[in-house]
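Heads up, one of the protein chains got dropped from this complex, but the rest are sitting where they should.
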Amino acid sequence: MLTRREFLKRAGAVTAGATIASVSGINIKPVQAQVSKIKLQVKEGRQVPSVCPYCSVGCGMIITESEGKIINIEGNPDSPLNLGSLCPKGAAAFQLVENDNRPKEVLYRAPHSTSWETKPLDWAMDRIAEKVKEDRDNSFIEKQDGKLVNVNPALASLGGSTLENEWNYIHAKLMRGLGVVNVENHARI
Amino acid sequence: MTQIESKKGMFIDTTLCHGCKACEVACKSWNELPANSAPSLTGNSYDNTGKLDGENWRHVKFIEDISDDRKDSRWLFLSDSCKHCQLAGCMSVCPTNAIIRTEFDTVYIDHDTCIGCKYCITGCPFGVIEIGHLSGTAEKCTLCYDRLQAGQQPACAQACPTDSIEFGEVEDLVTMAKKREQYLQSAGYGKAQIYGDKNILGGLNVFYMLEDKPEKYGLPSDPQMPQKTMVGGYWSSVFSLFAVGLVSLLSFRSYRERKFKEEEETTTGA
Amino acid sequence: MGSNFAENHPVAFRFVLRARDNGARILHVDPRFTRTSAMSSDYVPMRSGTDIAFIGALINYVIQNDKFFKEYVVNYTNAPFIVKEEYQDTEDLEGIFSGFDPDKKAYDNASWAYEREDPVEPEGEPANLSERLAREKLAGRPKRDETLQHPRSVFQLMKKHYSRYTPEMVEEICGTSKEEFLMVAETVTANSNPERTTTFCYAMGWTQHTYGVQTIRSGAILQGLLGNMGRPGGGILALRGHANVQGATDLSTLWNSLPGYLDMPAKGAAHDTLEDFLRDKMRPTSFWQNYPKYLVSILKAWYGDAATPANDFAYEALPKTLGNHSHYKMFEEAYNGIIKGMMVIGQNPAVGGQNASFHRKALGKLDWLVVKDPFLIETATFWYEAPEVKNGSVKAEDIGTEVFYLPSTVFAETEGSFTNTSRLLQTKEKAADPPGDCRSDLWFTYELGKRLKELYKDSNAKRDWGFNHLTWDYEPDVNPRFKIQEPSEHKIVKEINGYDVATGAPVAGFGDLQDDGSTACGCWIYSGVLPEESLNRAANREGDDYQYLNWGFAWPANRRNLYNRASARPDGKPWSERKKYIWWDAGKEEWTGYDVPDFAATKAPDTPAVPGGVGLAAQSGKDPFLMNPDGVIQLFAPAGLADGPLPTHYEPPDTPVSKNILYPEQTFSPTAVIFEHLPNNKVHGANNSKYPFVITTYRVTEHHLSGAMTRWLPWLAELMPELFLEISPELASELGVHSKDFVTVETGRGKIEARALVTKRMRPLKVEGKMVHTVGMPIHWGYSGVATGSVPNDLSAIVADPNVYIHSSKAFTCNVKKGRLPGGVV
Partner (left out) sequence: MYNYELTQLKSPDFPFIIIFDLFIGGIAAGAFLVAVLLLAFGGKINKAGLHRAYYITMALLPVYGLLLILKLEQKERFVNVMWQAREGSLMINFQSPMSLGAWVLNVFIVFAAVGFLYALRKDGMLQFAWAEKLYKSAVWLHEGPAAKVFLSLGAVFAGWFAMYLGVLVTTSHLPAWTATPFIPTLWAFSAVVTGVSVVILLLVFTNRGSKLDDSIHRLDNIVKSVIVANIAMIIVFVLALGQWSETVTRGMYGALLWGGVVGAGLIVPLLLKMKPKLLGQKFTLIFSSVLVLVGGFILRYVVMMGPMSYW
């Protein structure tokens, strides 16, 4: 499974064609009949099997990575689900990876502010953990109507249908562990 | 002298195409073609690409063929791109021989030679070529010449979910298409027809199975080489130059006779 | 039917086209002529929201013309079962079933039960907890009448229930002409017999209604009558939308279920102790009899050594649901300030949720919000880019929510596995490190858990006991190739697969799980994915030609076609040579075939059901549907459904017709959940002259749901750049609109603008004597990203189905006018 040219083929074209007629100075053969050959550069890389993140058909994909950068994404011909083909979304998956619309830092918006600020990742994680603990401690319900319920009503979690099984499992486990009952994902909207 | 090693081509069966545009995106993804920076709705069904040009080397056409009472409603799709013709109009008019016949019998624009004279744009009977904004040279589908050299099939043929775009040796594809045509005609696609066999520009290496006549898809039923009126042009102009030469000489000479007469009258009259 | 296969699952559609070219008939029944209709053999129009009327008429046609698969129906469905006297049908009570409580708007299903023989006492001592509880709940075998003549047999009840669903009624309700309906009926029945099978492919077209679950059940009933269930080329195919919606439902980031479709304990029910809970959930005569084994295994997996028989395996640490916490209830509680903080990971409710403007109001009421997504989606930017902020009606300064936006990786930068729509687990590997501060969601949850463990480590309050004893060790196995390490996928998959507590060795399958705490297993249906320490079957990648059994792992136990025992006759021989799939090999005394048999491997077809037996013993060798009580298809569902044992046609909450022709008193589904008290969430009711046109929302191939993963990609944004409204030329001429003109679409909930796309693919339908126009609009647009536009989901109301609270966005009404919104969507 070969992949992305190293550089646009305009720069990479190495001319190697030669026709006998040209040696005599003027190439008088009609253009249609001439055959020429131009060697183009094609870049190879490590091939990583993957699965398409879009719909639920689960098309097999081959991601080609070279020097730590993803350089091409195509269908996986061995996958019996798609036999190497993809739909437009799958075929555009490369732009899901290489896209300058992708923010690279953590953004934070203070209450009532009108603009983002960038913040370090660890700061955000610590603050989120504190907020979770603070809300949980303030509004935890141990008993309701005389029944033991152990519910933390203050936290809600949304999301999951686009994420891996491993995340769904440990996230559901963490939420239940914290007593969160408001856990939902796309399955029902 | 480089020989044609194998005649590669594509057979595009529009009865299997459901207009998903995976081919368009796969082509852009492999060839690193930029997207239209300010796209807008064209209002023509689900086709918002509009036409083939420097950045869109593949364009899926949407043709809504529905009667007013909706009794017979059809939605035809066609994934259009360069046909890699045997008699290539673009190759014939290219003044720098930048458009070459490759060893896979495909038509390829050599971007280091092309001077951007835009002459091949009108040379192509299907309107497939246009100047690429990025490269400043003529651009069109290359049948993934670099992938062919690496022994792969073109990106669009690989991406097509329903194998509507079938890549392979042209002869095998033609036999396959003939078989498919018989099946379709027997299975209720009365007007199914192959478009691009020998009698169209010597045979198109990328040929189609249409569900109706070519005009319905905006394809010329009898495309010609651009040189069809060139000879006429030469003859008419040779004739005209001859006429101009004659006219100017005659008028030149008649002026002289009149001049002599006047001189005689003046000399005799004086 | 109820789906758009070619547009939303284009790659899988290859096999539909291959079938078509092998002579199969493809019928597309849909309100719109879509790319699927273009490729189908026949297209049949219908009014959006009337699926149950259409399928009910098919059921009626099958029964009246005696075209059902008699041997299949008698043996494999509960048609012969006899229902108690107290049961009264909608035909008797003008549109409602017996047991309806008007003010609670809910049913008490006591009157729907079977008439049962008296129970038989099982001998011997119960071997384990599961058996003991099962014996307590054991009731007698349901009475049957194999001749299907008994007036209270399920078959006769159905015959009466659907008697008025005639082709003429279909023409009246659905707007489909009689000939078109009869063509569909004949095609379906002609292709449903031992030699040939028919399959139904459905998606949101069936589910997104206030009677969504019942629509699917109507399909199941029809397929049961036609004998297509469990057979190759038959059954019902759910075309699910997301890459891992199946996995998310299985491993359950859903409010009401624990992993493996076990239920969450609820405050309202008798779930105080573990035993109470297990007794309530026990289904003695079905595979669910093993329920206790799977629940105890989860508790052992979650709480490890702290879960002992003494403390009910830490059952009390589990939170109990206080009521309904589905998506809309969650946003209602957020709006009312009960929920302080919300974590939105990989979802986009600000434009994806129904009545999206309400969602944005609710988000504005939160204390803090975490949004984790590869792009700056609308849910993160609602406070400064939402239309209401742009046109000044809401000021950013007034929104007090503290918003954290954490950039996340995309699929290629993490490993893990997805479960596709046919339950197939496939792993994917990490290709490269994510840029900058982007981290995977796995990393986020694991790090958050570690930090919280740190914060709670020295608290010994009773409420924190559960969390402190949660097992939380997924340290990364360092992969030198990458700089950023991910929590160990192997450790998580091992916990999901389950392991023997003593030895720590992974279990081979859910058959080995015990309810005495000796095994731990995160999700029993996935058990078997990691039979040995080093063999992750989800990573298998050898395809073969037919059922590709060693490509990935399909839960349960790699069975590709569920209930495939039904693909063989009661005596074990295949129904026909052509549709051979699973059969009884008398020589080897076991079931064999092209797939993993969905049956006890060595249970001969003629083994009788053990009288007084529990679990699978209570089912005979010819009962293929293991998970159902008595092992047969539930044509009539005595329990488990909130809106009636048999699907009944009701009109959607917004409907152009004046009344429900079948049941004039019950125009709308009596148990539909209408959120009246939410701000501007009014339904239009019947024949509302202000909103004369039917509108349906849907998806196109080029975009993916709320567009969060496609509208930021230039290659896809240019394919479908702007929001459009598909209008028929007839309606367009009435409104004086041409293609590409701007139109405003208005409902009681919101007003948006879109460009008109005039097409003959949309057609007015004659319903109730008048022409009703249908318009359609894709839902992918929002106010952020490369391709922006109005938010279509601002138009729909939050009304939900009583079973799973799915909304109704496939059929509501609106008004369309020429021209733009006053401010225009900037």
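Descriptive notes on the structure:
In this document, chain identifiers A, B and C correspond to the written order of the chains, with residue numbering beginning at 1 in each.
The rule is simple: a contact is a pair of C-beta atoms (placed from the backbone, for glycine too) under 8 Å apart; a residue touches a chain by one contact, two chains touch by 3 or more.
The structure displayed is predicted, hence computed values, not measured ones.
Summary of contacts with the chain left out: across B:98, B:143, B:159 or B:184, the touching residue is B:98. Contact with the chain not shown here comes from a single listed residue; of B:20, B:35, B:82 or B:114, that residue is B:114.
Contact between subunit B and the absent chain runs through residues 42-44, 51-52, 61, 63-64, 80, 89, 92-98, 110, 112-119, 121-127, 129-131, 136-137, 215, 217-220, 223, 226-230, 232-241, 243-245, 247-256, 259.
Keep this in mind: only the chains that are shown with their structure count from here on.
When the C-beta pairs in contact are tallied for B-C and for A-C, the bigger tally goes to A-C. Averaged C-alpha coordinates put the centre of subunit B at 49 Å from the centre of subunit C. Between the CA-based centres of subunit A and subunit C the separation comes to 25 Å, rounded to the whole angstrom.
Counting partner chains per residue, subunit B shows two or more touched chains at residues 20-22, 24-25, 28-29, 161-163. In subunit A, the residues that reach two or more other chains under the touch definition are 73, 82, 85-88, 90, 92, 95. On the subunit C side of its complex with subunit B, the touching residues are 6-7, 10-11, 13-14, 17, 21, 33, 35-39, 43, 45, 700-702, 714-722, 724, 739-740, 755, 757-761, 763, 787.
Remark: subunit A residues 46, 48-61, 63, 65, 68-70, 73, 78-83, 85-90, 92-93, 95-97, 99, 101-116, 120-121, 124-133, 135, 139-142, 144-145, 147-189 touch subunit C in the complex.
Of all residues in subunit B, those touching subunit C in their complex are 16, 18-22, 24-25, 28-29, 34-37, 39-46, 48-49, 64, 66, 68, 70, 73-77, 161-163, 183, 187.
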